[in-house]
Each structure stands twice: as C-alpha cells, then as structure tokens.
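A protein chain is absent from this complex, but the other protein chains hold their places.
Think of it as A and B in the order they're written, each chain with its own count starting at 1.
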Amino acid sequence: MSLPISPKKALLEWKLYLFIVPSLLAVGLFSYFPAASAIYHSFFRWSGGDVKEFIGLGNFTAILQDHVFWNSFITIGILVVANVFKMIPSIFLAVLIHRLTSDRWQYWYRVLVVLPMIVPSLVTLFIWKFFFDPNFGVLNKVLDATGIKTLLVHIDGIFNWGIFQAGIPIAWLGEPSLIIPSLIIWGFPWIGAVGVLIFLAGLQSIGTEVYEAADLDGVTPFQKFLHIELPLIMTQVRLMFVLMIIGTLQGYGLQFLLLGEEGGPGGKGMVPGLWMFNRAFLAGEFGYACALGLFLFVFILILTMINNKYVRVDK
Amino acid sequence: MSGTAITKSVGGRQGRDWPKHILIALILGVELLPFYMMLQISVKDNAGFLANPWFPSNPLAWIWQNYVEAVQLVLPFVANTVVVAVTATVGSLVLALMGAYFFARYKMPFSGFLWAAFLLLMLLPGVANIVPLFALLKNLNLLNTLYALIILGIAGGQVFCIFVLRNFIEEIPKDLFEAAEMDGASHLAQLRNVVIPMSGPILGTLAILQFLGAWNDFLMPLIILRDPELFTIGVGLIYLDGEYVKQWGKIMAAFFIASLPLIVIFLFTMKLFVRGLSSGALKG
Partner (left out) sequence: MERTLNTIGISLLALCFVVSLSRIAMLNFGERTESGDKVIEIRLAHWQLEGGVRNAIDAMAKEYMKLHPGVRITQIPIPERIYRNWLITQLVGGTAPDIIQVGMGITDERLARFFVPLTDIVQNPNPYNKGTDLENTPLRDTFVDGMLGGFNQNLLEYYGVPISGHSIRLYVNLDLLQEITGSRELPTTYEELVGLTKTVEDFSQNNGRQIIPIAGSRYNSPILMTALFISQTQKKMREMGPVGTLLEVPARTTEALIDGDWGLDSPEVRSGLELMREVSAEMQPGFMQVTRDDASFYFVQGRALMIVTGSWDATSISQQAGFPFAATKIPLPSKDHPRFGRNVLGTFSEAGATASVSLGLTRDSKNPEVATDFLLFLAARETNQLFTNTSKWLPSVLGVEPADQAKPFMLLADGYTPGFPLANAGARADSNRLISNNFHHLVGPSGSVEEFVEAIRPHFIPYLLVDLKREELEIIQGIQRMDVQLAALAEIARQNPNDTRDQRKFDLIGAAMSAKDRTAYFHQHMIRKAEKRIQEDSK
C-alpha cells in the first residue's frame, strides 16, 4: 500500500503532483470532456455542425420507441450468453497444458497459443469472412465433406426451415436466420491467448504433489478440475468474465466488418454499438447517437454494479 | 528450465500425457488454420486457388508476383502503423509510470478522489464517446492526422496501465525508496533508478498489449483518416477488401505482410511475450 503522509510533508512533496498532471490532462481532455459533451449533446438535435436545436428529452423518448435499438439488445444478449460458453475452451486448454508433466512442452504450447496473436485481428477477421464464403469458404467445404450438411438438410426437412437445401451452398452471412449462428461460430475453437495465459498463471500455484496425491485417491480428471483447479482460477475467470461482458456490449467492429453498417440481411446482426455508429456516421443524427451512448453507459454501469454485488469471488 | 523439466518428469507420469498432447495439438491445429490458409493461398492465383483450395501448391509454381504487388500496396500502411503504435506505446507507458508512481508512493491529499475518478473511466464505454471525440478532434484540427491516433492511444491506455503499475510499484520494498531518498535522489531519479529496473517484465507485458491494441485498431482510424498516404493497416486492409473482383492470393500476401512486423518482434521477444502474460501480474 502507498504510505500515509502528513499534510505538512505533502506540502513539501508538492512536486509529486507534477507526476499525475500529464495523465490527468490526457484523460481529462480525451475521456472526461467527450463524456460530458456526450451528455450535453444528448439533449439536442445535432447533425454534427455548429447548429443544434435543444429538444429536451426528445432523443430519449425516441429511443424508447426505437425497435432497432431494443432488438439490438436481444442480439447482444444472445451473444453475451454465447460468449460465456466460448470461455470454456480457453479454460479447458489451460488446464490441459498445465496438467502436462513436461515443463518444456508446457512452454512450447504457450508459445503456440500466443502465435495467433501476431496475426492482426483485422486479418483474422477477413480470413474468417473468407471461411464463411458460400462458394469458396472452408466452413461449407468441411460441412459437405463430413456429411454434416446432409444432416442439416435432413433436419431442415423435418422442421421446414427452408434454410439448408441440398445442392445449395449455405450463405452464412447472407441468410437472415443464419447471422447470429455465424457470429457465434466465429472464431472457432474460441481460444483467447490472453485468457489461456492468465488462467495458466492462476494454475501455477498447484504443485505436482497435489496431482500425485489426487491420483493415489483415484480422483477422476473431472473431479480434479472441479475441486482443485477451478477454485484456484476463479479470480481470473471472474476477471475475464467482466472484461468479456464489457467488451461484448461495447464491441461492434466484428459486426461492422462482417455484415456492414446496416447489420447484415434483415438487420439481424445489429448490436447497440453499431446502431450508434450507424445513427451518427450514416444518418448524421449525432445528438441521437450521443443519447444512445449514454443509455449504453448506464446499462453497463448497472450490470457492473450487479456483478460486483452478487458475483464477487473471494481472492 | 530444462534441468527442472527432467527432474519433474520422473515417475512415469509422462507416459499418460499423450492423450493430452493429441487434444492440445488438435485444438491448436484448428486455431492456427487461418494462419496456414493465409500462407498457402498467398502464393496462388485465383485459378490455382479454385482448383486446389486446401493444400499448398507446388513450390516451383508459387506466384511471387503476389508479394511484389502486396508490398507496394501495404508497406506504406505498415510504416504509418509502426510510427503510431510505437509512439503511442512509449508515450502511454511513460505517462502511466509517472501517474502510477504518484498513486503508489504516498497517500497524497486528493489522491483517493483522483483514483476513484480514474476507476470510473474503466466503466465508461469507449463507444459512447466516439461522437463527441470526433467533434473534439475536429475542433482541435486533428482530423486526418496521425497525431490524433497517437494522442488517443496514449490517453486510452492510461487507466489500465496505471491500474496495473500501481499494484506493482506498491509491492516494491519501501526500504529501496528510502535508501534512494537518503542519497538525495529526486522522485524522477527514484522512478528511473528504483522502479524501472524492477518492472522490466511488467512493462514489457503492458508494452506488448498497448502495441497490439494500437496495431489492431481500425474503428478510430476509419473515421479519422482521409488520405491514403496516412492510412494505418486497419483502414488500408478495409479498403483492399472493397475491391470488386478479388485476387485472393494478392490479398492474402498483403495480410501476411501486415502481420510481418509483429512476427519479427514476436520471434525475438517470444519469452517476454509468454512470461509477461503468464506471470500473474494481470489479475482482478
């Protein structure tokens, strides 16, 4: 902890304040000022120029009737739930690597886990977009080769979805009802390099003896995970969980690049962030976009508070 | 490291590891598939790719022309991105170190208030700020400049870096500071002689994360930059993807070149990369 200091000594150490001034300036000008400005402008009809018209709560009442915005919350809700499950492979991989007895292998696997990080995320994104391509994409080729496509066509026949048809390539990003499934499949097998390494850091404190003792007691691998490993990485899991929720709620880059600014066919991939971007930089309704952002901020704030209250895990 | 590996692997437990190896290899194999596809398509033309999308083509038939064209397309973007990413990373770490030192050294008057103010920012969704930020940059005449990206990178990194560095500096033994103070060292000297030498790995980790963040950003550059000669990788690749008839080989070659600087850095600082991230410094 930082040392307590008497006011008298603090006066002598006034130079220390100079240390925080640059950060404070940067953050004040580029984070706090825009935030205040967003709140201010959310009460105006403002198209980005010098002219603006005060409309009171007009933007907020418009939000209440904005179906696109509310539907985008349903979409993002589904994506958040999916992302919770998409954390599992990272935990699984971390545990697998940790259970290896050879430190040398553990090290090399870590290197391999980190390797995809050196591909710029945009490149990964475009490659995935290419994977989804109906005619040349890897995904359809895999589904065809493994016979899963035939199965899907069969299931489609039973439920009469009209989505999967024999001989017709599946248009992952072209068919409205496949947009959300595509966004969920995106990034398979869902390994997050930072996540895996952070989980591994949490697992470090488990020594080989613990495993050996467990082996002697005839504990199954799953029980080992439940009783030995999971409790140790709960702090990290919670951290990643919170970061994931905030990241998902704010994110729209993926949807923007995969589907375009309208959220793809039928607008099925529209998320709150993208809708805000769309209103500002496509419709030119900057005031309304500010109000949307404010709404989103309050929403995230409430979620974080709930999270802090109920999901707290003791360190 | 190799020595401990040998002593630990006694007792025959290693024999039971092979199912795990297979599982890990499978997962990593799928994970690295995009990387593989990028490499093997980057030396094919459209016809070759159509005929054989999966496997590498004959090395003698590799089309290096793809790379020649891709270099011309992407290299200027890479140069701009290097400047932005390096400056933003260095700037944000210098500022954050000083800020963290302020919070970690003494409980100065108002430091509690300032700390709370910083923490609140962690909750503020960046996306909510994008519109007024755009208006602010316009008023500061920073639109269509690389300065805007650098400044935003520095400001954006403050909260997280200060948060991590404060925890770290607080754990440095207090006697070290006191000893330096006895020698009459100023705060700046203490920062330089005590804090920096001890925080190499954590600084490395933060630097890598900041660098990656700047490298991968495309939403801000997309609305800030207008002129193709200023484009960073993010915008540049989006423009490349907008061509009507796509030459997949050329595009993949461009992707590879866009990843090249990161690959080079990674090759040399691999250990720092891995160790920094798994050191447990980044915890809740």
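Quick note on the criterion: a residue touches a chain if its C-beta (ideal position, glycine included) is under 8 Å from a C-beta of that chain, and two chains touch if they have at least 3 such contacts.
Predicted model only: the values in this text are computed from it and were never measured.
**Student:** If you put the missing chain back into the full complex, which of the shown chains would it touch?
**Tutor:** Touched by the chain not displayed, across the whole complex: A, B.
**Student:** From the listed residues A:A171, A:I245 or A:L301, report the one that touches the chain absent from this view.
**Tutor:** Checking each option in A:A171, A:I245 or A:L301, the one touching the absent chain turns out to be A:A171.
**Student:** Using the definition of touch stated at the top, determine which of A:P221, A:G247 or A:G284 touches the missing chain.
**Tutor:** Spelled out, the listed residue whose C-beta touches the missing chain is A:G284.
**Student:** Any idea which of B:L32, B:V86, B:A117 or B:M198 touches the chain not displayed?
**Tutor:** B:V86
**Student:** Which positions on chain A touch the chain that was left off?
**Tutor:** 47-49, 133-135, 162, 165, 167-169, 171, 174-175, 260-261, 266, 277-278, 281-282, 284, 286
**Student:** May I ask you to list the residues on chain B that touch the chain which is not drawn?
**Tutor:** Its contact residues with the unshown chain are 46-47, 50, 76, 78-80, 82-83, 86, 134, 137-138, 143-144, 146, 204, 222-223, 226-229, 238-239, 241-246, 261, 264-265, 267-272.
Keep this in mind: only the chains that are shown with their structure count from here on.
**Student:** Taking the touch rule as given, give the residues of chain B at its contact with chain A in the complex, in rising order.
**Tutor:** Of all residues in chain B, those touching chain A are 1-2, 4-5, 8-9, 11, 13-14, 17, 20-21, 23-24, 27-28, 30-35, 37-38, 49-50, 53-54, 95-96, 98-99, 101-109, 111, 114, 118, 121, 123-136, 151-152, 154-156, 158-159, 162, 170, 174, 186-187, 209, 212, 215-216, 218-219, 223, 233-234, 237-238, 241, 248, 251, 255, 258-259, 262-263, 265-266, 270, 273-274, 277-280, 282-284.
**Student:** Enumerate the contact residues on chain A facing chain B in the complex.
**Tutor:** 1-5, 7, 9-10, 13, 15-17, 19-20, 22-24, 26-27, 29-35, 37-38, 41, 48, 89, 93, 96-97, 99-105, 107, 109-124, 126-131, 136, 138, 141, 188-189, 191, 193-194, 197-198, 200-202, 204, 208, 212, 235-236, 238-239, 242, 246, 249-253, 256-257, 273, 276-277, 280-281, 286, 289-290, 293-294, 296-297, 300-301, 304, 315
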